[in-house]
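One structure, pasted below without further comment.
Yeah, one chain of the complex is gone here, protein chain that is, but the others are all in their spots.
Take a look at chain A:
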Amino acid sequence: MQPVEHLHLKHVLQTVCVLEAVVLRSFGPEGGQVLFTRDTGQAMLSRSGTRILTALRLEHPLARMVVECVRKHSTVTGDGSKTFILLLASLLRMIHTMACKEPNVYHTYNSRAAAEAATARRLADELLAFALEELDDLIAVRVVPYGLCVSWKDITAKSQSPAYTNCHYAQKLLASFFHTRLGHTHCDFISNLTCELLRHWKFKNDLPSSTLQFVNDNFPALHTPVLGFPISCSRLIEGQVIHRDFATPCPQTDCQPVKAVVFTGYLQQKLLSAGNVLKVGRGGQEMEANSKKEKSIVEFSAWSERSLECVIANLQRLGVSVLLSAVKQTAAVLSLAAQAEMCVVECISKDELSLFAHLSGTTPVSDCWMIEPVNVATLTFCRPILLGVHRYVHVAFHDLEERVKPCSLVICGPGEGQTDQHACAFQDAIRMLLTTCRPMVHQPSSRVRWSQAVLYLLVGHLSFS
């Protein structure tokens, strides 16, 4: 066995053709699903080209590079990874055929392989130049007149409204996308759900792409996967779902509004943290004349508890009843909070806390000695919610200025693999809409980016040989 030192054109072609054979059977609305299983019994079901390709075990450097290109492409566009591979394979085949048919200039090159490689490189360069200079105009003149323009209003308009007659085109766009991802049974339902989600999150006086960008960036915090239910049980819930449970019993209070504070650090000073040195003395009554008064560990923990009591008293004065923490608080904090009838939620992820801070218009507390009113969020309610087998925290925001109706998406599926597939399909649909609605003036269009990616790959690798 010899390692692939010189990458010949036929190796490039063979690698991409193998990847094409892998995704070909899942392509299109009638395409099949691929079921991946691990030794642990975990199963993943997918029709998405990116998921299938990234799940393969590939050590071949060119194959890994192609899969990385596909992944990056899919991160931006949300769709089209199988198409990418099919078009790449087709281009390479054509270049290979043309390079082999071209007369071999024996007197210039050492071997037939070198001659073929040079021809192929020249063809790839010409293709790249065509894509950069002429493809845009060609599409604008020959393709766009046969297409449809889908605007933001179409996506977010209610379907009953007679004014927007184009809205069913937008529904069709989403429905066909979900058809290729999830099958034909539920594609309409899911596309309606997506439009409803976007309608709720429409920021006033903002560009549509910023709404889509916001939903795309915060999607992990905006959706909750729930296992064990059919997909038709997916729905929207108002407010935000924080994917943690209460650490202290939640008091059943009906008083509104509920005040909450977000902490990013520890309320109680840690006794010993990494890198610090705590000098502890013997303490006690007897002291020498010139020595400093040394404190013992007992006195130190008594002091830290007193300071904690001050913090809790401060919070009580501000009327706070919910503490949201990014880290795990100590047992003393939990017991004091429970005594003061405050509920604590710990170990919340950074994304969810930043979303919470954004929606409530507050800033998290970094120093627990300085708790200002600007750190206090006002909520309509904060109560537990049971979704599937998990109990989460459900909050609703009070009096938002931008008239946004925040809502969270509950995505159901019979098993873990399918629920994961549904959630990925949702996120890819948002990305696909984002690419579609993005203004084309200032940024290079996605099709040029695609063709650039393809041809950099080709030119880069044909220069190996």
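Just so we're on the same page, contacts are C-beta pairs under 8 Å (C-beta built on N, C-alpha and C of every residue); 3 or more make two chains touch, one makes a residue touch a chain; residues count from 1.
In this text, contacts and distances are computed from a predicted model.
Trainee: Leaving aside the chains on screen, match the unshown one to its UniProt name from "BHLH domain-containing protein", "Integrator complex subunit 11", "Monothiol glutaredoxin-5, mitochondrial" or "Sjoegren syndrome/scleroderma autoantigen 1".
Mentor: Looking only at the record, the undisplayed chain corresponds to "Sjoegren syndrome/scleroderma autoantigen 1".
Trainee: Where the complex has a chain not shown, which of A:K101, A:R142, A:K279 or A:R317 is the residue touching it?
Mentor: Missing-chain contact among the listed residues: A:K101.
Trainee: Taking the entire complex into account, which one of A:L86, A:L123 or A:L379 touches the absent chain?
Mentor: Among A:L86, A:L123 or A:L379, only A:L123 touches the chain that is not shown.
Trainee: If I consider the whole complex, including the chain that's not displayed, which of A:G28, A:P61 or A:G183 touches that chain?
Mentor: A:P61
Trainee: To test your reading of the contact rule: which positions on chain A touch the chain that is missing from view?
Mentor: 1-4, 10-11, 13-15, 17-22, 24, 34, 56-61, 63, 98, 100-103, 105, 122-123, 126-127, 130
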